[in-house]
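Structure first, commentary second.
Only one protein chain is missing; all other protein chains are in place.
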Amino acid sequence: MPDDPKASAARSPAPAAPAAGEGVTRRGFFSWIGVAWISFSGAMGVASVSTLRFFFPNVLFEPPQTFNAGFPEEYIPGQVDNRFKESFGVFMVRDDSSIYAIKAVCTHLGCTPNWLEAEFKFKCPCHGSGFYITGINFEGPAPRPLERYRIVLADDGQIVVDKTKIYREEKGEWKDPEAFIAA
Amino acid sequence: MPAKNEEYARSVPLLNMVFALCSLGLLLGTLWMVWDDYYRSWRPVQRQFQALTAKHTEEALRQAEQAVNQEELKKIQEELQAVETRSKEKRKQLDELNEKRKRNTVRVYITDTNFKNTKSVFDAVRFAYEELAHQHSPRAAKKLEELHEVQKKLTEYKLANDQALTEQAEIKKQTEALVGDRAGLDMKRQDLLAAVDRLQKKLDAVAPKGLVMRAFEHVRNAPLLDFMAPDLKVQQVVLDNQNKDINFVTIPRVDRCQTCHLGADQAGYENDPQPFTTHPQQEIYLASKSPHPVDKVGCTVCHRGLDRATDFLDAAHWPDSPEQQAQWVKSHDWHPKEHETSPMLPSRFIESSCLPCHQGVVHIPDAKKWNHGKDLVERVGCYGCHKMKGFEGLRKAGPPLTRLTWKTDPQWAYPWIENPPAFRPATWMPRFFGLSNNSSPADVARTQQEIRGMVTYLFEKTEPGGFPKLPGTGDPPRGEKLVTSVGCLGCHAVARLEKSPPSLRRRFGPNLDGIGSKAKPEWIYAWVKDPKAYFPETRMPNMRLTDREALDITAYLETLKAPEGWKPGIAEADPKLQDELVKDQMRARMMEEEVEAKMASMSEHEKELYLGQRMITRYGCFGCHLIQGFETTPPIGTELSEEGSKEVDRLDFGFVHIPETRQDWITEKLKNPRIFDEGKVKSPDEKLKMPLFNLTPEEREAVVTVILSMVKEKPQMASTYLLDSRHKALEAGRRLVQEHNCQGCHLLDGEGQDIRVTIARQLMEEGLGEEEADSRAVAFSPPYITGEGARVRSDWLFRFLKDPTPIRPWLSVRMPTFGFTDEENNTLLKYFTALSQSDFPFETPPVQPFPPAEIAAGKKLTSTDYFNCFSCHQQGARKPEGDPSGWAPDLALARSRLRPAWIEDWIKDPQKLYPGTKMPSYFDPGSFETSGPDDVLGGDENKQIQAMRDYLLTLGSDRSGS
Amino acid sequence: MQWFKSAVDWLCNPPILFTLIFIVFFLAYLWKKLTWLWTPRACVVIFLAGGLFVAYGLTDPNFRAIVTKPDNVPIVGMLFLTGFFSWLSMYLGTRNDARIGKNLPPEEKLESEIKILVWPDLVYTEFLCMILWSVLLIIWSIYLKAPIEEPANPAKTPNPSKAPWYFLGLQEMLVYYDPWIAGVLLPGLIIVGLMALPYIDPNKKGNGYYTFAERKWEILTFQFGYLVLWVMMIITGTFFRGPNQNFFGPFERWDVHKVVPLSNINLSEVFWVKMLNLGLPGNWLVREGLGIILVLAYFTVIPMFLGRTLFKRFFEKMGMVRFQILMFLLLCMVSLPIKMYLRWLFNMHYVVAIPEYFFNI
Partner (left out) sequence: MADAPRKSLFTQFRESQIWNSIFRHGPPDNTRNRSLAVLTNVFLHLHPVKVRKSGLRLKYTWCAGGTTFFLFLVETVTGLLLMFYYRPTAEYAFSDILDLRAQVPLGIMREIHRWGAHAMVIAVWLHMLRVFMTGSYKPPREFNWNIGVLLLVLTLLLSFTGYLLPWDQLAMWAVTVGSNMARATPFLGNEGPGAALLKVGDISLVTAGDDARFALLAGRFVGAAALLRFYVLHCVGIPLVAAVLMAVHFWRVRKDGGISGPL
C-alpha cells in the first residue's frame, strides 16, 4: 500500500495480456487461467448438481409406502379386508391358498372401487367396472384387472405390503412369488 | 490519446493467478460443503448395522440350512427327477397333449375375446335401451329385441368360453396323470426351502456379493446421488396421535430414533450393543402386537429427547449413571445439549412416562418402580404439603393431634419432634431439626425454643377428656402371642420380631417400637379395642378383641420401650431468646410499635403459645396432622402437579454443583432437603424447611419417578388408556384395597399376603424347618381372594364384609371389622366380581329340589367311604375331630356362601384355584376321566362332582351364613 | 492471571469503559503526539494486541461462552473490521494531509484523471471479490451452525432477552432513556441526521479523497456517533449485558441471581425534596417545571450561545435554519453521554418525569 503513486502510474502500461485464451495456452500445459476456469467450472458444476439434489427431500411426511398389515391369521379366507383401504388404498384379500394386496385404484379412470359383499365383487362407483375377488375385470369399461402390490412376510411373521412395486395380471406377474403369500 | 486507453491498472497474469487460487478454494469449499452435508453421524451407524445384520443372517442361514428336512427334500427332488424321466419316456403322448394345449390356448383366447367384446356391446345396447325406455321412445321395443339378441349371443360365448376352460383343466389333469404334478412338487420344494430362500435374499440385500453389486452399493449411497434408491436413509415414524407440545401449538411427533436404533423393534439383537439392541419386553413395547406398537406410539413420547434428531448429541441423550456418562464422553464427546426443553429421561426414571396416558389407575401394570413410588408418596404423605394431582381427597398421613393429652405427654412429644428417628428408626415421621441448615449452636438454641412453643401449643389445644384406668393387668407373653397371631403384623412391624426389613405393606400402620414409652396404657387399651372411638377416620380396623385379649396386648405393647439412650424431656426455657423469636415473627406482620405493645401485653405462656402457633404454620405440621386452629389452612409446599414439566431454570440449584436437571434436583432435595441453602446467608424465616424423610436410595428413586411423571402435557385422547366400566370398577376397588391394606393379609390381584412371612416365622418357632414353614404358612395365612368374586355369592360377601364371621376355624388370624359403608361394600363387591369376571350381583341358583338319587349319590361320595369330607369340614354344629387347626370351612355355609359353579371347579381341581391349599385333590386333572370312583353314577366324574355340589347345597338352612 | 481478568472486568463497567473510550477517542484524533496511531506499525501492534487478548480470552470458559455464541461471532468480526477500516481511513487521510500541507494534491488526485476501462480490471476484481466471499461464506457456514434454540414460547421470557445484535445499541440506550426516546426518537434522528448530513455540512473540502485535517469536525462528530455511540454500545449490549440486563464483565459468569442495587432518583425529587425539603407538588407542570426548563434551555440557549462564540464561523456560513438543525442533531447526540453520566454520577433517572403521559426524559 505504501506505493508511490507516481511509480504505480508509471508502471501502468502493463503487458497487454488478454483476459483469457490463446496467449496463455501457448506457454505450456500448466496455466493459471486454465486451472482457474477448470476449478471454477467444477465448483459451479458441483453447486448446480447440489442445487438439483436439493429438490429431492430426504424425508417425507406422506403415509409410508411400506406398511405392516398384521398377521396372516387375522385374515379370513374368502373375505376382502377393508381396513387399509382408507389409510393406504389397499384391499387385503385372502382366498383359499394365498393372501394378496389389491391396489384400490380402478384401471379405467382411477376411481376407488368398492367391495360389495352381497354381490361378491369389486364395483367401481364411477363407471361401473366390475372385478372378481381376484381383481380380474368382468364387466364395465375397465380394460384390465386391478393391480396388486408386493406382499411379503417379515421376520416376525407379519405381512408387509410394499406399494413401490406393482404386479399386473396381463403381464403374467401375479405368479411372482412376491405378488402373494401362500396361506 | 488512445494509448492511454490501452492501459491496464492491474497485472492480468497476477489476477489470473489470484483467480486460479480463489477458484481452487471455491471448488474445495464446495466439495467440502457437499461432504459436510452428506456425511452425517448416522451413516456409519447404519453401515455397522448392515454388517451386524449380515453376521446374524449368515448364522441364521446356516441354521436354517441345517434345519431343512433333507429326507423330504431328497424325496421331492427324486420325484421331480421321476417326472423328468417320465416326460422323456412318454415324449410322444406329452407332445400330443402339448399340441392339444396349444390349440386350446387359442380357443380360450378367441372365446374369451368374443365374450368380452360382446359384453361391451351388450352394455352399450342395454344403456341405449334404458335411455329410450326412459324417454318412452317408440324405438325402445326394437332396441329391446336387439338387446335380447345380443344377450343370447353373450350366453353362447360364455358357454363356449367355459367349455374351453374346462378343456384346459382337463388337459392339465391329463398331463399330471401322465408324468406327475411338476408345479405341485415345485411348490412343495419352495415351501421346504422358504426360510433358506428368505434369509438368502436378506443376506444379499445387506451384504451384496460380486463387484458390480458392491460398487452399486456405494454408488446408490454416494453424495449427491443418494436420492436414487439409497439403502442408507433416515428412518422415521410420523405419529399423528402423539402430539408434541411446542408451546400453545401441537404438532405430530416425527420419531427418527430408528435411524440408528435399527434393531429396536426386531428380535435377534438382544445381545448386541447399543444403538442396535432390541428393545426389552417386546410383548409390551414396540412389537406390532404389543399395546405400544412403534408405528403408533413411537419412542420419544416415553423417552423424550428431540424426536426429529438423527445425531447422538442432537437427540439429547441423557446418561443413566456416571459410568455411562464417562463412557459417552469418550465415545460421543457427550455434554448436555443446550437449548433443549425436553432432554431424554435417564432410563432409571423411564416409568415416569407411563402416567400421562395411564390416568386414573391405582397402579400401572408392569410399572413396578412407579407403583412403589406412588405407594410411598401416599405413605409419607407428600400430598399433605404439596398439592399433587391424583392425590386429592386423601386422609392426612399422620394421626390427629386434637386429643393428644389422651394419648401421651409433652415429655415424650418434645424429643420426638426434635428427632423422630432417634426414638423410632423406622418411622415415617420426617425430621425437621438438626439438619444441614439448622445445626449451628445458634440454630439449635433457636429451634429448641421453637419446639417448646409447638409442644405447648399442641398440648394446650386438645379436647378435654381421656380414657378410664385399665380394668386389670394383662400378661405380656400372651399379648405377644396375640399380636403375632391375630393379624396385627399384616400392617404393623415390631423390630424385635423381624428377621428382615418389613415390606411396605407391613409398614402401613406405624411401627410399634417404643410404643410403651410413648402411649399411655389406658390409651392403648381403648385404642386396640375400638380405634374409631378415638379417631373416627382411622384405617385401623376393629379386631373384635375381648377385654382379656385387649389387656394382654396392652401389657405386651407396654414392654416395647424406647431405644437405649433416648430420654424424654423438654429443653430449658430461654425467655430472652423466646422474646426475640416472638418479636421477629411479629415484626414481619406489624409495625415496631405495635410489636412492643403486643409483647408487653402477653404473658410468657401466651408468647410460647404464639411462637408455637407461628412455627406450626411455618413447618406445616397440619399437612399431615389434624391440629386445632389449622383445620382449613392451605398446604405450604410448592404444587407438584406439573413438576415433571417445570422449567429447569426455575429450580434453585444455589451453590450445589450437580447436573442441572429436574431429576437430579429432586433427588438431591429428597436426600438432603436443605442442601440448596448451602453457602447462602439467610434469616431463619427464609431458610428452606422441607423435612428429611426416612427413605432408602431405591425408595427415593421411586418417589422421584412419581414426581417426574406429573407433567403438564396432555396426550391425545386416541393415545390414552381409557377405562371401560369393568376397569373403572376394578380401579375403584383397588383404591379401597389400597386404603385398607387388604393385601397386607390377603393375596389379591396377584400381590400381597405380606403377613405370611410372620406366620412362617411363627411356625419355625414352633419347630418347623424353614422350607416346610414356608409352604405350610400358605395354609395358615389369610386366604387368597383374587377369585373371591367367582367363589362367593354377592349377598353373602356383602353381609360378611359388614360383620365378618370366622370361616376357617384353623386360622388364628382374624378378618377384622373394617366398618365399611354400604357404598364401600358395593364398590368392593363390584371389584371382586369384575376381577374374576363373574356376574354382579346375583345369579340364578340351580333348580331345586334336586333329584333324590343325585343327592343320595352326593351324600355317598362325601361319606367316609369315599372322600370323607367331614373329617375336616365342619358341618353346622357338627365339628370334625381333632385339633381345630386341622379343620376346614363349614360346609353348611356353602349354600348361602358359595357360587355353585365355583364348588364344581373347586372339587375338580383345588390346587388350580388356590395353589398350596390344604384341600386334597380327589380328581387328577391329568387323567380326569379315570380319576373318580367307578361305582358311583356310572363312573362319570362330571356327574359325581355335580352330585356333590347339589348335596352340599342342600345342607344347612337358608340363612345359616349370616 | 486472575488479576488481569478482574481488571478487565472492572474496566468494562460501562461508566469506566465509556469514560475511557471518550478520552481515548478524543486523544487519538486530536492529540498531536498520538498521530503515530495512524501508521501501519501501530495498526499491527493494536491488532496483534487485540488478537492476543481474544485468544487469551478464549481460554476462559465465561469469555468463550459469550464470544463463541454463533450470533456473536460476526460482532467480533465487525469490531475488528470497524477498527481496521477506521484506522485505514485515518492512515490514508493523514498521508493526504501531509501532502496537502506541502501543497501537493491528495494521492487520489494523481490517478483520478486517468480513466481505466472497466474490462478487465474492475469486472475481474469484482468477480474475484465474489468468489472470495463465496468461499468465506461456505467455510464460515461449515464451521459455525446457525443457532436454533428452544421452540418459541410466549409464556417464558428468556433471561436475558435481547434484540438482534445490530439493534443492541438501541437496547443499550434503553438503559438510560425511555423507549420513546431510545427506541423511536433517537433511531429516527439517526436516520434523519444521516440524510440531512449532505445538506448541513458546510465544508466543501474533502470530497472524493481521504483527509482528516480538512474535515476534522465532520469526522470527529461522525466517528463519535458511529464508533462510540453505535459500535461500542452494541459491544456493551452484546457482551457485557447478562441476565436481567445486569452488567457482567467478559470473564464473569452469567449468574441469574446476581443482584445489583438500583435506586434511581428523578430531578424533581432532588429539587423539591432534597434541596427544598418540600414534598412533591401535585401538579406535574409545577413538579417538572425545572426539568422542562432545563431541557428547553439545552436546546435553545446552547445553540444561541455557541452560535455566537465557538461555532460563529459555522453559523455565518450556514445560516440560521441549517445551523439550528445541525445544533439540534448534535445536541441530541450529545444528550446520550450526558444522560449516561447523570445516571452514573447522580443515579439520575429522569430529568423530566411525567409518567402520567409516558413522557419521561
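A, B and C label the chains in the order they appear, each numbered from 1.
By definition in this document, a contact is a pair of C-beta atoms (placed from the backbone, for glycine too) under 8 Å apart; a residue touches a chain by one contact, two chains touch by 3 or more.
All figures in this text were calculated on a predicted structure; none of them were measured in a lab.
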| item | value |
| --- | --- |
| Neighbouring displayed chains - absent chain, whole complex | A, B, C |
| Candidates C:Leu48, C:Leu122, C:Val256 or C:Leu310 - the one touching the absent chain | C:Leu122 |
| Of B:Ala51, B:Ala124 or B:Val249, the one touching the omitted chain in the full complex | B:Val249 |
| Candidates C:Leu37, C:Ile66, C:Ile219 or C:Val351 - the one touching the absent chain | C:Ile219 |
| Touch with the omitted chain, as defined above, among B:Val18, B:Ile76, B:Val206 or B:Val234 | B:Val234 |
| Selected from C:Met1, C:Ala49 or C:Met130 as touching the chain missing from the view | C:Met130 |
| Touch list for chain A against the chain that is not drawn | 1, 9, 12, 16, 18-19, 21-22, 25, 50-51, 53-59 |
| Residue numbers in chain C that touch the chain omitted from display | 71, 74, 77-78, 81-82, 85-86, 88-89, 92-93, 105-123, 125-126, 129-130, 133-134, 137-138, 140-142, 144-154, 156-158, 161-167, 170-171, 174, 178-180, 182-185, 187, 191, 194-195, 197-199, 201, 204-211, 215, 218-219, 222, 226, 354, 356-359 |
| In chain B, positions touching the absent partner | 2, 5-6, 9, 33-34, 36-37, 40, 227, 234, 246, 248-251, 254, 306, 308-311, 314, 339 |
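Just so it is clear, only the chains that are shown with their structure count from here on.
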| item | value |
| --- | --- |
| Gap in Å, rounded to a whole number, between the CA centres of chain C and chain B | 63 |
| Rounded Å distance between chain A and chain B, as computed from the means of their C-alpha atoms | 43 |
| Overlap residues in chain A, where contacts from two or more other chains coincide | 12, 19, 40 |
| Per-residue overlap in chain B, given as positions that touch at least 2 other chains | 7-10, 12, 19, 22-23, 26, 29-30, 33 |
| Chain C-touching residues of chain B, taken from the complex the two chains share | 4-5, 7-10, 12, 15, 18-19, 22-23, 25-26, 29-30, 32-33, 36, 246-248, 338-341, 647, 649, 652 |
| Residues of chain A defined as touching chain B within the complex | 12-19, 24, 31-33, 35-37, 39-40, 42-43, 46-47, 49-50, 53, 56, 58-59, 61, 68, 70-71, 138-141, 153, 155-156, 158, 177, 182 |
| Parts of chain C lying in touch with chain B, wherever the complex brings them together | 114-117, 120-121, 124-125, 127-128, 131-132, 134-135, 138-139, 141-142, 148-156, 159, 256-257 |
